[in-house]
Each structure stands twice: as structure tokens, then as C-alpha cells.
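With one protein chain removed, the remaining protein chains of the complex are shown where they sit.
This part shows subunit A:
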Amino acid sequence: MALDPRVRKKLIRVLGSDYVKDDPITCYSYRCDGLTLHPAEPQAVLYPADRDQLVAAVRILSEQGISFLPRGAGTGLSGGAVPREGSVLIEMVRFRAIGPIDPVNRTIEVEPGVVNLHVSHAAQPHGLYFVPDPSSQKACSVGGNVGENSGGPHTLKYGVTVNHVVGLEVVLPDGEVVELGGPAWTTPGPDLLSLFIGSEGTLGIVTKIICRLTPLPERVHTMLAVFGSVREACESVSAIIRAGIVPAALEMIDRIVIQAIEQTIGAGFPTDAEAVLIVELEDLREGLDAEAEQIETILRANGAVDVRQAADEAERALIWRARKEAFGALGSISPSFYTQDGVIPRSALPRVLERILAIGAAHGLTIANVFHAGDGNLHPLILYNSRDPAEIEATHQAGREILETCLAEGGSLSGEHGIGLEKSHLMDGAFDEVSLNHMKQVRAVFNPRELLNPGKIFPQPGRCGELKGRPGDAAAQLRAKSGIRV
């Protein structure tokens, strides 16, 4: 469905003809983000260059009652940037300005299209960095990080995006521009900044972000602990925290993923290990060695058969490359896999991982695990054969059972990938009707006509049946949700 010619004309007047696209190839290319389970083509794609253009475009769409949504780099894994049929997609890639940086305030202003890693690059000369580091950080945008409240391996100690953003400039669905927060780190009154972070592009389109920067650690100590069982690795995680130590990162990788990593990246991880734990400590030189020794003792006491220390920056970088590209590496042993994202209390890790393996076994599926163990944020990767409809159905069922397990353990449906389209049908299992309605009431303050990013977060009538009822379609869709290399 192409744009109404009158609307197109108005949009071209504002954005220029190169930046209003509704040809079939463009629309096809934007039919999904990192989640390809529910593809839908936009009516058109717009590429505003700055806030004023965005406001003008949003006003035109809003006047016409056409729904629209922002998109960053499209690496989201829950379908937040997937258009509903007929929506206009607003690509934020041209919002690329970085700076100014204020080293005294430890803040930097960036536009939402800036790539996550580039913020830390800009801050580095001042000895500062931007903490949120999703594994997709070479590609994903800061606007997308704000949209999803993204995390990453290093958020255990320092928190997620909401803890590192102090101000936003936002365009509301009717074109009104508002500022939330600011350089003062706190504004009196209800914390609207926190509300917008993680709202998955359903409350407003972010056009400027004030990121809070954190001092780079003087020294970093990275260890790789090797275990003969997943249970021992999990118990070590709890033992470290119980000892009063919160490492900067605490990541776990199981045997299947280790093997995939060794086939592709060759990080030197032992392929006969059942699990490895990456433990990273950061501090002043003087504080670190004693803490590292203490952790090594804990790891060995909990069954680590080997504890390796990264000798230099190159070794450390290789460990992190292996961790951050693990999803992609898995493509080498299974062409299709489905990435889940759920959270449980950390102390339940041993029990829940066993349960996940049992869920896989009951469905005849292999489930691999690479995840943020310190946060209890699981990423089970369900390997499946995309040519086998029964297996695809089983994959859906296993994914659902995993999330139900997380909820039953007192956990949550998502730790960092968001709800989007993917999990909206499970939201009524996580929240009662009153709480969901209250969320909708809040959405109505900012997005009263639901023109902005409709169909996300909240259960949609019929979606559950849709998922269950079309295994043939699901085959193609699930196949595509596999090993995106970044």
C-alpha cells in the first residue's frame, strides 16, 4: 500500500524527495527488525534529517490519522520496530550528531541515530565511557537503547540504560516537543524520564539524549573459569555475590555455545567444558589483585577445574569478542535458533537451567545457553529444524514454557529485549488487568490516539491464536530469527 499522493506531496515538501520512500523494495526491506516472526511492510519510510523535519512530518501523519513508528538500527529482538500493516516507518539514522561533551558534568548530548559504541569512543579522551553495552553495540543506536532500556554484559554493577540517561528531548505523536530531565541529573516531580526509557517507541520519538558518562576503570581484570557442570557454574555466581563482591560482569556460556564459538572465532575456550564463566573486575590497581584472588578461591571452591586470567588487552578482547558474537557463532552448528530473554532470581539459576534442559528434552529440542548470569538474565537459544513444522511448533511451545518458568520463579518476561510484538500476548500472565489498564491510561496521556507504534507491548486480540495457528508461516519466520551477526 503506497502513500496517498497528497500526503506524499506534503511529506516531500518537508523532507525532500530522496527522503520519502514508498517503493516496494524499500518497504520490503523494512518489514522486520531483529525479530522476523511477524513481518509487515510499512506504507512508506521517512528519513528526517533533524527535529524540525521530524516535527513537520509527524504533524502531517497525525493530521491524516496515519500511524507511524520510529526505528533505530533495527537490531531489536522483540519486534518493536516492526510496523503494523500500513504504518509509516520513521528511520532515525540521520540523527547522527555527537556532542557536546561536558567532562565536569560527565554528560554528553547525542542524537538518537548515533551508534552505541561511538558514544564511548567520543568520551574516551576524557577517561569516560557510556556503560550500557549490548552485544549489538557496534550496530545498535542510542535511540534504540532508550526505546528498549537496553542492558549488556557490564550492567550488573552499573545498571542499564535508564541508569545512564539524564535527559531526553522528545517529539510527541502530535508534533509537540518536550524536554525530560536535563543536565542536573534529577528534575522535581514524577520521573517521566524513566517512564519514556523502555517505552519501546510508544510514547514519543526521542530526538536528543543526554547520556551520563562513567569513569573508565583504572584497571580491569578478566577471568575465565572452566566448569565440569552447569550447576557448579551457576552456584559459583551466587557464591561470588554472597561474598559481597559485585563484579563488573558475570557471564555464562554453556558447552554447545563454547563449541560454536570454537568453530567460528577460536577463542581458545576448552571444548570439553560443560560451562565457562567470564568474570570481570574493575577498580583501582590496589583494590583489584586481592579481589581477584578471593574470586578465584570462590570459583575453585565451587568446582572450577581451571581459572584463567586474561594476560593482556588482546586476550581480554578475544574473550569479549567470543561472548558478544556468540549468537552469531551458533549459526555454525544450527542454521535456525530462537533467542529467548527472561529473568529469574539469580539464586534460582541452577534449578531453572535444569528445568530449561528438561523442557528442551521433553520437546526433543536442544537448548543452548549464553547469558548475563550475574543479573539472572537468561538467553536460552532453542535450536530447531526450520523444515520440520512439528519442531517449529515445539519450539514455540518450549519458548513459552521457558517464560512461564521465569514467571513462576518470580522473574520477568524480559530483561533487556523488550516486549514489542513478540511477547505482548504473554503480558496478561505477567500483570493483572488493573495494572495493564493503568499502563494504557498512562500511554493515553502521550499517545491518545495510539497513532505512535500501535500494536506493541499490550496483548492484541487474536495474536495468540495467530501464533499457534500458522506453523507453516512460522517456519519461515522462525528461520529468520537466527544468528544475526553484528
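Operating definition for what follows: a contact is a pair of C-beta atoms (placed from the backbone, for glycine too) under 8 Å apart; a residue touches a chain by one contact, two chains touch by 3 or more; residues count from 1.
Going forward, contacts and distances are computed from a predicted model.
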### Missing subunit (named according to UniProt) among the choices "Sulfopyruvate decarboxylase subunit beta", "ABC transporter permease", "FAD-binding oxidoreductase" or "L-lactate dehydrogenase complex protein LldE"
"FAD-binding oxidoreductase"
### Summary
Touch assignment to the omitted chain, from A:S87, A:N116, A:S238 or A:T264, lands on A:S238
### Query
List the subunit A residues touching the unshown chain?
102-107, 127-128, 148-149, 151, 155, 159-160, 162-163, 178-192, 194-195, 197-199, 215-216, 238, 241-242, 244-246, 283-287, 290, 343-347, 372, 375-377, 410-419, 423, 427, 430-432, 434-436, 438-439, 441-446, 457
